[in-house]
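Comments concern the structure below.
A protein chain is absent from this complex, but the other protein chains hold their places.
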Amino acid sequence: MIADGSPITERLLEQAAALTPRVVEWRRDLHRHPELGWTEFRTSALIADELERFGFAVRVGREAVVPEARLGLPAADVLEAAWRRAQDEGASAARLEAMRGGLTGVVARLEGGAPGPTIGFRFDIDALPILEASDEGHRPARDGFVSAHPGVMHACGHDGHAALGLGLAAAIAALRERWPGALVLVFQPSEEGGRGALPMVEAGAVDDCEALVCCHLGAQSRITGHVVGGVSGFLATTKIDAVFKGAESHAALEPEVGRNALLGAATAALHAIARHSEGSSRINVGVLEAGTGRNVTPGTARMQLEVRGENDRVLAFVERRARAILEAAAAMHELQLQVEVAGRAPSAASDTAVIERVREVARHVPEVVRYDHTVMVKASDDAAALMQRVQQRGGSATYFIIGSELAAGHHMPHFDIDDRALGIGVKMLALIAWSLASRPLRRARPAEAAD
Amino acid sequence: MIADGSPITERLLEQAAALTPRVVEWRRDLHRHPELGWTEFRTSALIADELERFGFAVRVGREAVVPEARLGLPAADVLEAAWRRAQDEGASAARLEAMRGGLTGVVARLEGGAPGPTIGFRFDIDALPILEASDEGHRPARDGFVSAHPGVMHACGHDGHAALGLGLAAAIAALRERWPGALVLVFQPSEEGGRGALPMVEAGAVDDCEALVCCHLGAQSRITGHVVGGVSGFLATTKIDAVFKGAESHAALEPEVGRNALLGAATAALHAIARHSEGSSRINVGVLEAGTGRNVTPGTARMQLEVRGENDRVLAFVERRARAILEAAAAMHELQLQVEVAGRAPSAASDTAVIERVREVARHVPEVVRYDHTVMVKASDDAAALMQRVQQRGGSATYFIIGSELAAGHHMPHFDIDDRALGIGVKMLALIAWSLASRPLRRARPAEAAD
Amino acid sequence: MIADGSPITERLLEQAAALTPRVVEWRRDLHRHPELGWTEFRTSALIADELERFGFAVRVGREAVVPEARLGLPAADVLEAAWRRAQDEGASAARLEAMRGGLTGVVARLEGGAPGPTIGFRFDIDALPILEASDEGHRPARDGFVSAHPGVMHACGHDGHAALGLGLAAAIAALRERWPGALVLVFQPSEEGGRGALPMVEAGAVDDCEALVCCHLGAQSRITGHVVGGVSGFLATTKIDAVFKGAESHAALEPEVGRNALLGAATAALHAIARHSEGSSRINVGVLEAGTGRNVTPGTARMQLEVRGENDRVLAFVERRARAILEAAAAMHELQLQVEVAGRAPSAASDTAVIERVREVARHVPEVVRYDHTVMVKASDDAAALMQRVQQRGGSATYFIIGSELAAGHHMPHFDIDDRALGIGVKMLALIAWSLASRPLRRARPAEAAD
Partner (left out) sequence: MIADGSPITERLLEQAAALTPRVVEWRRDLHRHPELGWTEFRTSALIADELERFGFAVRVGREAVVPEARLGLPAADVLEAAWRRAQDEGASAARLEAMRGGLTGVVARLEGGAPGPTIGFRFDIDALPILEASDEGHRPARDGFVSAHPGVMHACGHDGHAALGLGLAAAIAALRERWPGALVLVFQPSEEGGRGALPMVEAGAVDDCEALVCCHLGAQSRITGHVVGGVSGFLATTKIDAVFKGAESHAALEPEVGRNALLGAATAALHAIARHSEGSSRINVGVLEAGTGRNVTPGTARMQLEVRGENDRVLAFVERRARAILEAAAAMHELQLQVEVAGRAPSAASDTAVIERVREVARHVPEVVRYDHTVMVKASDDAAALMQRVQQRGGSATYFIIGSELAAGHHMPHFDIDDRALGIGVKMLALIAWSLASRPLRRARPAEAAD
C-alpha cells in the first residue's frame, strides 16, 4: 500500500503538476496536426523524438509494427501523400524514413535504476475523418489549435492520450535512477476500426509486461475529476469490407444479362443472424454504395460492415454466419465476392488487481472527486488485443477512464476535452506506474476471464 | 376443302349426334369417379375396355408411359390405395394389373381400310384435389353424378375430354372400312402439374402422327357454340418441389443452434429473377409450409413452386436462376436442399395449317355460332410436349377450344360443363379427323415456331 | 432458522414419505389423461375434488380465471369436444359445469389454526400436442399409464407438478390445526404458450400471498437429488398469431391480380429487429403456412411467432418493432393483417430471501445431494406473471428446480420423470411451506428487480 505522503508519491504529484502545461501544449500541437490511421507520420516522429530526449529506447517502423499484420491499410497514394505532408510539416527525415508506407506507431522502453517489474502503458494516437468545427464557439478554433488538415480531426481525444503518454514519460524519466524495473510505452496507431493493435502485439510490444494500463479520456464519464478503474463488457469485433462484383447491363434492353450486385448486397440478410445464448452480439452494415446509373443494372456494390460478440465464441459464430451469408448472397445473384478483414479486436476484461491499484491511487489525487470500480461498455477498443496478450502470458491489465467535461460528444465536430482532465490524467498515470512498479502484482489469471 | 353435303361429312354429323347421349353418360360416369394424376386406374381401364370394344388396338401400362419419365408421382401407399379402390369399383383385373403403381394412361390405334395419314388426338383424363359442391344448386349433385370420391373432383372438364375421345372413337370406328390412314388416340394422365405428357412422348405415343389435335372445353371461351381454332402464347413451364432441411432448436435457450429452414425459404428471392428481353416469364411459390411449433426454430420448410417462360430459352433462364437462388438461400442458412422436378411442359404454338381445317370444319357444324382463329393463352398445358414432338418430326398440331357455358370457373367447387358443348365437341372432332385423314396436310414447319 | 430435528420438520418429512406412493399414483393418472391448455377439465375436476376432500376451500371456473383475460383459446368446438370427453371419463358433473367453455384451473385455500402469513404455491397442469411413444422401452407404455389421448402427452412434467401440489395439500392438511396462517394453492392451466397465468392474476389468485413458490421438475437439472433455489434470466415474452390475407389469382394468367400473402409474410424481416443495449432479445417465427396450390398466387399466410426480452422494456421494444414490421409487410403487398396475442409472460427474478429458505430446507431433505443457488434460464414461464404480482405487492417469490433424471428431454415422445424426484419434491415443498409459514419473511423488494 502506498503510504500517504510517501516521498515518491509527493514528488510524482509535483512533477505531474509542473508538466501539465507542457502536456496541454503537446495535445494542442497534435490537435492541430491530426493524422488518420496508418498515416500518423508526424505524430509518431514527434513522439519518438520527445521520448528519445527523455532517455527512452525507441522502436519505430518495422520494430514497432509487423507490416503484414496491419489491417485496413489506406491506398499507397494516400499513404505517400500523408507522408510527404509530414515531411513538409517538419518531421525529422530519419524517423520518417522508417515509417514510409504506413509503418507508424512507437514502442519506447525506459530501464529503471533499480530491479523491478516491467510495466506497460498504451496510448492510441490516430484521428478521425471529420471536418472540425471552425466557429468562434469552438475553443480550438478560437485559440488557434483547430485542425490544419481539413476533413481530419482529433475528435476522440487521442491527441490527449498521446500527450498524457509524453507527460507520463517525462515524469518517470526524472526518477529514472531510483525507478524499480522497466517502463514500456506503446503509442498505437489506427485504433479507429481496430486496425493497429494486432501488428503491435505481433511485434511483441507488450510481451514482457507484467501489467498493462490503458486509458481513455471522457467516454463513459463526462465529469472532470471522475475516474473509473476498469471496464467490462468490451465486445470482440471484426470489421469487414465486402465487394460484390456482377455485370452491368441496360436495364430495359437486356435485364437478363446483368448480374445485379446491388440485389446481392441487399439480399445479404446479415441482421437475421440468430441471437446467441452466451451473450450480446452486434451486426451493422454501416455503408453501402452500389451502381453507376439509374438505367443500368448495378455491377458493383461496396459494403462496410462490422460484427461484434460478447466473447470470442459469440464473435466467431456471428462472423462465421456473416461470411456464409455474404457468400450465399453473392452466389444467389451470380456475383463474385471479395471479403477483406479491415479491423479486428478481441474482448478483454479489466483485472481486479489492477483496478484496485487505480482505486488506491485515485485517493491520492486531490482533483479526483468521484471513483467507480468499473463501467459496462458494450463497445470495442483494440486495446483489448494488447490486454489479452498480457493476460495470456500471466500478466494483468486494465482499461481505465479519466473523466472529462466535453464540449460535444465523441466523433462530433465540436468535440473538445477539458485541460484539467489532462492534469488529472498525468497524475493518475504517474501514480499508477509507481504503484505497480514499487509493489508488483502477483502473477495471476484475470479476475474475469475474457473468453 | 370439304364439299358441303359430302356423304361422309353428313354421315359423321349424324353419327356424332346419335352418340351424344352416350358421351354425356360416359362423362357423368367419369365425373362420379374422379381420379387424381397417376391414379386414373378405373378411368384408364374403362377407356381401354371401350376402345377395345370399338376395335382399337390398345396400349396401357409400360406400353403407354415410360415409368422413369413420370414426374410428380404420389407416394406408393397413395398409389396402392387408389388402385385398390379401382378394384373395388369394378375395374377389370387384367387391365389394372398392367397399371399398378401409377402406370395409367391409354394409347389406342385404329387402322383404317384405306391408305392415308396417321392422325392423332390427345385427351387428358385426370381430376383435381377439390371438394365438389354438394348443394342442390349444383347439377351433378342434383342429378346424382357428383363425385363419389370426397376431396377429388373433375373441376377442369377432363371428364368431358375423355368422353369426347370415346365419342370420336365410336364415330370413326363405324366408318373404319372406308377410313383413310390410321387414327391414334392418346388419353393422357396427370395433365395437372404437367406430369403426364413427357412419359407418353417417351413411349412414342405420337411418333408417327402427321397431325395432332388437342382440345379443351371452356377455358378461354365460356360460350357454348364458340370455337377457337388454336392458341398462341403457351408458356413453357417447370414445376419444382423444394425442401429445405435445417435443425430445430429451442428458440430462446439455444437460438444459435438452430438452422432455420423457414428463414432459408423466405430468403429465396425468386420473384427478383430479372425480366427477360425475349418475352414473358412467370414465377410463383404457391405453397409454403414450415415449422412445428412457435418456440422452435423451424427445421423444415416445404415449397411448391413453378416457373414459366415465353419460350424454352426464357424458361431455361428462369429455371437456372431459380435453382441458383434456392441453393444460395439454403447455403445462406446452412440448410440442406432437395429439389425435385414435379412437372414440366414446353411451349408450343398451333400450326396455321391445322387451324385452317378447324375453321373449315366449324362452318359445317350448325351449332357453332362463333369462330376465332386463335386466342393468346399465357398459361401452360403439357399437351405442348406432344405437339412439339409431332412438330419436331415434321408434323403439324393445334390446340383448339370448344366453348362451353360453365356453372362456375375452372377449378371451382361448382364447376360444371354444358352437355351441348359435348355434342358440338364430338361433331367438331369427327369432322376434323375426316378433314385431316381425307386431305392430308403437306408436311411443313410450324407457322409460328415455338422457340 | 429451522432447528434440526424440530418436531414439525420431522413430522412433515414422515408425512411426505408416506404420501409419495399416492403422489406417484396421481401423477400416473394425470399422465394417462393429458389435456391441452384450456381443456384441463378432467384434471381440474380431479384436483378440485381431492383438495375439497383435504379441507381446502376451492375456487374453479370464473372464480379461478377471468374469462376475458384468457389468451390463445382453442375453437369452441374443440373446447366442447374436450369437455364431453372429460364427462365420458367420469369427471364430476358439478365441477365440469363451472368450467365449460375453457374455464379450467383451480385456486384452493386452507386456513390454518394459528395466526400467520399467507403463503402461495403454483403448479401448472396442461399437457402438450405430442404423440407419446408406445414402445416397450417407454416406461409409461410398459407400466400401463401411457396417454389415453392420442396426440396429447404430458411431456413437460406438469402431471408431476399437479401431483406434487396434491401431495403438498395432503401433507399440510394433516397439520391444519397447528398451521400458522393460510396456504394458497394455484393449479394453473395453459402454461404452454404463456396463456393461463394472467387470467389467474386478474382473478386475484395470489393477491394476498406474502410469498409465492413455483417449481419445475427436471428442466435445467437432470440429476435426481439436485435442487436449485431459484432462477434468473427469465425472458418476458409475447406470443403472436399473424394472418396475412390477400387475393388469389392464376399465377400465369393474371399475376398482377393476386395479392401475395406469402410474399408479405416472407417480407416481414422480423429477425432484423435491432439488438437492444439493455439485454437479450429473441424472435422466432415458429410456423408458417401459406397457399393452396402451386399455380395460384397465395391468398393467405398464417404465422405463429414469439418475441422475448430480457426485461419489459426490451420486450416492449421488440414487440413494437415486430408489429410495425408485420403491418408494413402487409402494406407492402396490399394485404390485410390480423394480429392476435396468443400468450404473454413478463420477466421475473427469484428473491434471495425465498431462495435462502430453499437452501436451508434442502439441508434437511436427506435425498438432496446437490444444491445450487440459482440457474440462468434464458427462457420464459408465465409463472413470472404470478411472481411479479406478488412482488409488486411487496411479497417475495422464487421459482425453484427439483432435479430429475429424465428418460428423454422435455417435449420429446419418450419423456418420463423419475418417481424419486416426486418424493423429494413433496418433502421440499412441505418444508418450504413450513419455513415460510412459521418464520415469515420481512416484506421486502425483490433482490434483483425484474425491470
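In this document, chain identifiers A, B and C correspond to the written order of the chains, with residue numbering beginning at 1 in each.
The rule is simple: contacts are C-beta pairs under 8 Å (C-beta built on N, C-alpha and C of every residue); 3 or more make two chains touch, one makes a residue touch a chain.
In this text, all values refer to a predicted model and were calculated from it rather than measured experimentally.
If you put the missing chain back into the full complex, which of the shown chains would it touch?
Across all of the complex, the chain we cannot see touches A, B, C.
Of A:Leu12, A:Leu235 or A:Ile325, which sits in contact with the chain we cannot see?
A:Leu235
Which one, A:Arg139, A:Arg222, A:His250 or A:Arg420, makes contact with the chain that was left out?
Only one of A:Arg139, A:Arg222, A:His250 or A:Arg420 touches the chain omitted from view, namely A:His250.
Kindly state which of the options C:Ala76, C:Ala94, C:Ala274 or C:Met376 is in contact with the chain not pictured.
Among C:Ala76, C:Ala94, C:Ala274 or C:Met376, only C:Ala274 touches the chain that is not shown.
In the complete assembly, which of C:Ala324, C:Met376 or C:Ala408 touches the absent chain?
C:Ala324
When the complex is taken as a whole, what residues of chain B touch the one chain not shown?
Spelled out for chain B, the touching residues are 269, 271-272, 274-275, 277, 280-283, 378.
With the missing chain put back, which residues of chain C would touch it? List them for me.
Chain C touches the chain not shown through residues 253-258, 260, 263, 267, 269, 272, 274-277, 297, 317, 324-325, 327-329, 331-332, 334.
Which chain A residues would touch the chain omitted from the figure, given the whole complex?
Interface with the chain not displayed, on the chain A side: 193, 235, 237, 239, 250-253, 255, 262-263, 265-266, 271, 282, 284-298, 301, 304-306, 308, 342, 377-380.
Going forward, only the chains that are shown with their structure count from here on.
Per-chain Cα mean versus the mean over all protein Cα atoms: which chain has them closest together?
Of the chains present, the most centrally placed is C.
Farthest chain from chain A, comparing Cα centres?
Result for the farthest chain: B.
On a C-alpha centroid basis, what's the spacing between chain A and chain C, in Å?
49
Approximately how many whole Å separate the CA-defined centres of chain B and chain C?
Each chain's C-alpha centroid was found; their separation is 54 Å.
Counting in whole Å, what is the centre-to-centre distance of chain A and chain B, each centre being its mean C-alpha position?
70
Residues of chain B that contact two or more other chains, please.
Only 253, 255, 263, 297 qualify.
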